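Other chains dropped; remaining ones untouched in position.
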Amino acid sequence: MDQEQLRTLFEQVRDGAMDIDGAMVRMRHMPFEDLGFAKIDHHRALRHGIPEVVFAKGKTAEQVVAIAGKLLENAHNVLITRADGECAAAVTAALAGAEYAPLSGTIRFWRDRTVHGKGRIAVVCAGTSDMPVAEEARITAEVMGNEVETIYDIGVAGIHRLMSNRERLSEARVIVVCAGMEGALPSAVGGLVSCPVIAVPTSVGYGASFHGLAALLGMLNSCASNVTVVNIDNGFGAGYVASLINRV
Amino acid sequence: MDQEQLRTLFEQVRDGAMDIDGAMVRMRHMPFEDLGFAKIDHHRALRHGIPEVVFAKGKTAEQVVAIAGKLLENAHNVLITRADGECAAAVTAALAGAEYAPLSGTIRFWRDRTVHGKGRIAVVCAGTSDMPVAEEARITAEVMGNEVETIYDIGVAGIHRLMSNRERLSEARVIVVCAGMEGALPSAVGGLVSCPVIAVPTSVGYGASFHGLAALLGMLNSCASNVTVVNIDNGFGAGYVASLINRV
């Protein structure tokens, strides 16, 4: 309920076009509907000006199809994350226009391909095993209207590979860096560029990586000042924030 | 060493203006000097186009004075963070133009007050005890050329206070949110606005707050997609990244 609607409401009350009980009901009325198991918030799509997102993990394929179907009535673009093969099969069968990317587990309805981003987003990862997370970030950023460049497999132990990509990195307006194990790549990238860097720790590793904790702590303690961090394996969140930064 | 300098160097070699041994020496020469205990990197200032920063904690007052003095020869603005009273006294006595803010422990040399930011940065905190961290963010953002608005003491347990600031929050281009204890404020703010939110967990709390760990974990798991996180009590980092986002 924005200022305009509120002003209109007061005017209707003043002019007698609406009685007080009706006004009070209107005040409590919010623009979402109820599917029974989840309140879909179209309002949120309006507020953010971005696609609707469904987190598929922990939901049945039927639930995902129902939610996505409902969302597609109002939103041009819909992104489903953490979808397994069974979920993807159900969505693809039920809803037209679904693009499934198995590596990252994303399903994308990309009907409005307008570019909103002002510059280019670079998505970087340290090793081959980090690619699912990086791909989730790339696909998110694309469906939110950005040009994305990927630079994969440039870990800090082979620093000349990083250096050889310095120019491409410098041209990005915001960079997403995914890394597991020691999670050192965001610091190294952050020191090379002057734009914001969004670090994504991945759960890649074993033993004392503690499922991404080592990378997470490393990134939070980055000595590069232009680094912020999102949750372990949260490629979606990184792509999302990168998109917001790229459109401000 | 940028592309221009490299090209010039090759041209000098081609033209005989420089012999090969000299060229190889030039290749290794980097623009930093050596104070004995710390290599000051003027290059970094050029690269980022932003003030030099000194992290005072763990350094003697003499070291801070020496480093800051050297930096002030090349940089317009210098920011010293985590300075205690003794350090501040030494810096103020030795170097003209120092502004000490005891609450946040920052010392600022703010000689070039050009505004670089395109919009306004909001700095928000949950409780009075979070103010030192929020102030570090504010001062950092200011010295980096931004207009900053502060909205303090609006925790989630008094959600109407948050709601009453909704408009001011919506007008910001990027928001820094500092909170200790359960660290829920960034999620609540993130759900109200569409701009990037940088969350700063603070070490405010006791018992199971574990010196900011509870707030940190809460922020990393935020259900608002526009939230990224920096280290516990890292107001400087949040102000820094907010400035970068505000100038892209």
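So that you can tell them apart, the chains are marked A and B in the order they are listed, and the count of residues begins at 1 in each.
By definition in this document, a contact is a pair of C-beta atoms (placed from the backbone, for glycine too) under 8 Å apart; a residue touches a chain by one contact, two chains touch by 3 or more.
All figures in this text were calculated on a predicted structure; none of them were measured in a lab.
Counting every copy of the one repeated chain, the full complex in this structure comes to 8, with 2 of them shown.
Basically, only the chains that are shown with their structure count from here on.
For the copy pair subunit A and subunit B, the superposing rotation over Cα atoms measures out at 180 degrees to the nearest 5.
For this pair, subunit A with subunit B, the centres built from the Cα atoms lie 25 Å apart.
Every residue of subunit B that touches subunit A in the complex is listed here, in rising order: 3, 47-50, 53, 118-119, 167, 173-174, 194-196, 198, 216, 220-221, 225-232, 236-238, 240-241, 244-246, 248.
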